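One chain of protein is taken out of this complex; the other chains stay put.
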Amino acid sequence: MLRYLTSGESHGRCMLAILDGMPAGLQIDKSDIDRELSRRMQGYGRGKRMSIESDKVKILSGVRKSVTIGSPIAMMIENVDQSIERLGVVLHPRPGHADLAGVLKYGLKDVRSVLERASARETVARVSVGAVCKALLAGFGIKVTSHVVIIGGVEAETESLPFNRIVKICEKSPVRCADIKASGAMCAEIDRARKNGDTIGGVFEIVIKGVPPGLGSYTQWDRRMDGVLAKAVMSIQAVKGVSFGIGFEAANRMGSAVHDEILHDRRRGFSRKTNKAGGIEGGVTNGEDIRIRAVMKPIATLKRPLASINIRSKKGVYATVERSDVCAVPAAGVVGEAVSAVEIANALIEKFGGDSIGEMKRNFEGYLEQVRRF
Amino acid sequence: MLRYLTSGESHGRCMLAILDGMPAGLQIDKSDIDRELSRRMQGYGRGKRMSIESDKVKILSGVRKSVTIGSPIAMMIENVDQSIERLGVVLHPRPGHADLAGVLKYGLKDVRSVLERASARETVARVSVGAVCKALLAGFGIKVTSHVVIIGGVEAETESLPFNRIVKICEKSPVRCADIKASGAMCAEIDRARKNGDTIGGVFEIVIKGVPPGLGSYTQWDRRMDGVLAKAVMSIQAVKGVSFGIGFEAANRMGSAVHDEILHDRRRGFSRKTNKAGGIEGGVTNGEDIRIRAVMKPIATLKRPLASINIRSKKGVYATVERSDVCAVPAAGVVGEAVSAVEIANALIEKFGGDSIGEMKRNFEGYLEQVRRF
Amino acid sequence: MLRYLTSGESHGRCMLAILDGMPAGLQIDKSDIDRELSRRMQGYGRGKRMSIESDKVKILSGVRKSVTIGSPIAMMIENVDQSIERLGVVLHPRPGHADLAGVLKYGLKDVRSVLERASARETVARVSVGAVCKALLAGFGIKVTSHVVIIGGVEAETESLPFNRIVKICEKSPVRCADIKASGAMCAEIDRARKNGDTIGGVFEIVIKGVPPGLGSYTQWDRRMDGVLAKAVMSIQAVKGVSFGIGFEAANRMGSAVHDEILHDRRRGFSRKTNKAGGIEGGVTNGEDIRIRAVMKPIATLKRPLASINIRSKKGVYATVERSDVCAVPAAGVVGEAVSAVEIANALIEKFGGDSIGEMKRNFEGYLEQVRRF
Partner (left out) sequence: MLRYLTSGESHGRCMLAILDGMPAGLQIDKSDIDRELSRRMQGYGRGKRMSIESDKVKILSGVRKSVTIGSPIAMMIENVDQSIERLGVVLHPRPGHADLAGVLKYGLKDVRSVLERASARETVARVSVGAVCKALLAGFGIKVTSHVVIIGGVEAETESLPFNRIVKICEKSPVRCADIKASGAMCAEIDRARKNGDTIGGVFEIVIKGVPPGLGSYTQWDRRMDGVLAKAVMSIQAVKGVSFGIGFEAANRMGSAVHDEILHDRRRGFSRKTNKAGGIEGGVTNGEDIRIRAVMKPIATLKRPLASINIRSKKGVYATVERSDVCAVPAAGVVGEAVSAVEIANALIEKFGGDSIGEMKRNFEGYLEQVRRF
C-alpha cells in the first residue's frame, strides 16, 4: 500500500511530504523531482510570484545512494518567503476559497490560519510525491502527461492525437495545449482577462499510457479505479469536475455510439477500436490509455475583489487580495498528472506486490504473460 | 467512522450490506428503506425485469425494537432469481462493462463470474445503506434528493429551482425531471431509443439541503469533501463524470462571474448571494446546498449488440445480451442520493462524535451556536 | 487488501461476516468452515448451551461452484435462539464485561443492548472468516493450529514440541492441551471451579508453520507483523495479554540467551538454531514458526455473581447471570487461529498480489526462488 501525508503552510518554513510504501530498488534522481516542480510553475498566465519562485526538493530520507531502500521517503521544499509568524491578521474571507468555512470549522479568528494551508502552494508536495511515482511507473512502461483542452472558453481540437504527439506539441505551447492554433487564442484570452483584472479557468486532460488491464476492481465500491482517480483529481485546489473518456458528452449520445468494441489479435492480444471509455470500464482499467478531464474554475483571488464580510465587525467589505495568477490551468494539469500517478502506482503495487522493483517486475511480467496467453 | 461493505451477485441468493458505525438511538423503519428501494426501481425506460422485481429489505442485526443500538447494521435483499449456479457460461464480453477486464484480472474463464458482481443490481445494497444514513441526516434537518437534468441530449431548465420545488415536481415526472416540459421530451427520446434497440444516458443532479458549514477539510488532500463525494458518486455503475455547482461550465466564465459573494445577517449569520460552487469551497462545506452533477453513459447492454471476441476461441462475435433497460438515469440519481448521504453522514459523525443520537445532537447544537456567535 | 466486517447479536437472527478481497480461484468447501465452527464449540468446561448449539455456515455470496470469484464472501450463521426482541431488560451490569462502559458510551438504558453484541458469540463470524483464510494459506503450505498451555494455573510442558505433534496430541485432549498429563490436571481444575460456581482462565498458544520470511515491515510502525497480530488476538473477548516467542520470560534472561543464531545451508537456505523470537524479528516474519501466546481471563459470568449496581435505581445488587461456561480457553485458541490466519492471509496478499490464486502462487514461487538464491 502506498500512502502519503503532506504538510506545510504557504509562508511557513517549507512544504513536506512523507511517502510510505515505495518498493526498494528504485533509482530516484533529485533532478527528476525538480523537473516536475519546474513544470508546475510554468504556464502563461502565472503571476510574478511564480517567476521568482524556484522550488527545489530536498530528499530527507528513504533514498540511499540514489536508490530507494523501502523506507518512507521524505521530501522537503523550502519556502522562499517564510514570513508566516510576522504576517498580519486577515479578516476578509475570499469567496471561492476555504477562508470562511475554514474559520467557522476550526474556530479561528484569523483567516490567514486557513489560507496558509488551503493554498495551492501545497501542491508542490503532491507534485514531488507524484514525481517519485512517475519514476516507478516509467520502469513499467507507463507514462503520464497532461494537456490543456479549454481555457476561458477557447477549446482545443485534440481528440485524435496520440500520446507522443501531445507531449511533443505541448512543449512548444505556453499553455501546454496540443492544438497550436487554440494555444494562441488561449493566450489572447488570458491577456484580455489580465487587462480586466479578472481570471479564467479551463479544462485539462490527463493521459496515462501503458497501463495494464486489471487495475482497480468492481467487487467493492471503494476499489473502483475511476472513483479512486476522481477523488485524487477532485482534491486538487479549484477543480470542480472530473470525467473519464467522453465524459459529460455521453449524455447526448446513443449507446451504440458510446462503447468501445473489442478486437483481438494474436500478437497484441485484446484491444479496442475506440477509447470513449477513457481506459476504464466497470471500475477496472482495460488496457487503453486512461483519459481524465478536469475543470478548474477561475482563480478566486481577483484584482477586482468580490464582496465579503469582515469576520470581526460583520460589516460588508471587499475580499482580501492575496496573489495574482490570471490562469493556472496548465499547472493544475501537472498536479493532475502527479496525483494520478500516485493512484496508478498504488494500484500497481497492490496487484504486483511491491517490496522491491525486481520482485514487482517479475510479478508484472508474469501477469502480462498470463494476459497474453489468456 | 462510518464504513460499509456490500456483497452479493445479481443471480445469487441475496444482496447484503454491513454498515458499521451508526450511532445508537436512531429510529429505523424497514419501510423507510423499502421506499428507497422502490424509488430505485422506478423511472420510465426501465426494462421488464424491474416491473417484476420488488425489493424488500430484511434487517438482520444492529436494530432492536426499531432503534439502532450502536452495533453494525446488516441488511439483506433477497434475489427473486437465484439461478447463479445453473446459469450457463458466458464467453462474449460486452464492451462498456467490466466483463473483459474482469476475466483478465481475476483469471476467470467465464464472464458470468464477473458480470454477476459488476452488475448494477449491487446498488440495492448501497441504497439500503443510504436509506439508513438519510434517516440519520433527517434528524439533523439535512435532506437529500436528486433530479434528472439531461436525458439523451434533452436538457431541463431547473437552475433557479429551490429544493422543495424539485422534490414536488419530480414526483409527477416519470423520469424524475423537475422541468415538466423537458420531462415529456425525455420520455419521447427514450421511446425513440427503445424502438431502435438502442439505449441513452443522461445527467442527474443530487441536491443536499441543510448541511452545516465545516464538513470536510482542506488540511489534507484525502479529507476534502468534494473529493470524498466524487469518489462515492463516480463509483456508481456507468457514471463517467462528476461535478459540483456550475461544474464544467466554469471553463467558460470569468472569475468575477464564478464565485459566490459573502453576505451576513444578524439572524441567519453568513450566507451567499449565489451558489455556483455547489456548496463546497476549498474542500469544505460552506452551508449552502450541496449540488453534485453526474453523467451516466447509456447502458452498455444493447439489443443491437456490439462487436466482441469469444474469450475461448478468440473469434469475432457479438456481445452477450443480458437485460434491456433503455435508460436508467432516474434510478442512478436515487443511488447517487444514497452514496452521498453516506458520506455526509460520515462527515457529520466525524465532526460531532456519534456514539448516540442524543450526544450527536448536543454536539451539533453546540457547534451551530458557535457558528451563529462567531 | 483483505478486510472484513462482522455483525449480529447473540440472540438476534444470525451472525454475519462479509470478507472482502479474497483472490479468485480458491476452492471453498462449506464443510471446512463448519469444521472450524465445530472446533470452536468444543472443549471441556463449556456450558450446556454449547452442547445444543450446532453452528453451520451459509455462504451467501462470493463463491460459485465451490470456488471463489473475487467477489466479497458473505457468510451467515443462524442463531438457534432468536429471542432478542422478547428478552427482558437487563439492569445489572456484570463486572468484567463491556456492560457498564457500553451503556454509558452509547447512552443505552438496557444492558441487553450491549451484551448482545459484546458477547463472544460474535466469534462464530470471525471463525468463519478465518476458515476461509486457512483454506487460502493451506494452498501455500501454511498451517495454523493452537494448543492450551495453562488452565487455572496448571502449566503444560510443550516447549520442544514440533507443530505436527501438537496437532496430533491435542486431538486426544479434551482441553486441546499437547501435554497429556497436564491435560488431566486441567480438567480436574475445571471440575473444581465448576463445583465452586467459579470460572477459570488460561493461556493458549497459536502456532503458524510455513510462513515465508518477509511478511510485515519495520519501515512504518503500523506495518509491523507483531503489532498487527497482537491487535487481532487482543481483540478476542476476554484476552488480556499477548506475547511472541518466549514473551514475558525475556525480562528474566540475558541477551546472549534470548536471540536466535543464524544458520545457512545450501539446500534449505537460512534458518535458526532456536526460535525464541516466535518467528518475528523487527516486525518481520523470519521464516520460523510464528508462536503467539495469549492469556484469557476467567469468564466474567459467574454462578456466584459479583457486586454491581442497578443502573436505574443506582442501588447495590448482584450482577446478572447470563450463561455458564466454566472455562473457554480451548475455544479461544480456535478463535485465535482464525484471527491470526486472517492477518497472515492479508500479509500474503499484500506481498504476492492476489487477484487470483494462480497469479498469487506464481508470485509466491518467484519470491521463494529469490530467497533461495539470495
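Order of writing sets the chain letters: A, B and C. Residues in each chain are counted from 1.
Quick note on the criterion: contacts are C-beta pairs under 8 Å (C-beta built on N, C-alpha and C of every residue); 3 or more make two chains touch, one makes a residue touch a chain.
Every value quoted in this text rests on a predicted model; they were computed, and no experiment measured them.
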| item | value |
| --- | --- |
| Contact list for the unshown chain, restricted to visible chains | A, B, C |
| Sole contact to the chain not displayed, among C:Ile246, C:Val334 or C:Met360 | C:Ile246 |
| Residue among C:Leu37, C:Met296 or C:Ile349 that touches the chain left out of view | C:Met296 |
| Touching the absent chain when the full complex is considered, from A:Lys105, A:Arg176 or A:Lys276 | A:Lys105 |
| Touch with the omitted chain, as defined above, among C:Gly278, C:Pro330 or C:Gly353 | C:Gly278 |
| Sites on subunit C contacted by the missing partner chain, in the whole complex | 5-6, 93-105, 107, 114, 117-118, 122, 126, 150-153, 193, 196, 198-203, 213-214, 217-222, 224, 226-228, 230-232, 234-235, 237, 239-248, 250-256, 258-264, 266, 270, 272-273, 277-278, 281-287, 293, 295-300, 302, 304, 306-309, 311, 314, 316, 319, 339, 370-371, 374 |
| Subunit A residues that touch the omitted chain in the full complex | 3-9, 12-14, 16, 18, 20, 23-25, 60-62, 64-65, 69-74, 76, 84-85, 102, 105-108, 113-114, 116-117, 355-356, 358-359 |
| Residues of subunit B in contact with the chain not shown | 1, 20-21, 70-72, 214, 217, 219-220, 350-353, 355, 358-359, 362-363, 366-367, 370 |
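As a working rule, only the chains that are shown with their structure count from here on.
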| item | value |
| --- | --- |
| Pairwise touch network: line, ring, star, complete, or other | complete |
| Rounded Å distance, subunit A centre to subunit C centre (Cα mean) | 44 |
| Centre-of-Cα separation between subunit C and subunit B, whole angstrom | 38 |
| Mean-CA-position distance for subunit B and subunit A (Å) | 26 |
| Residues of subunit B whose C-beta touches two or more other chains | 5-6, 102, 105, 107, 114, 117 |
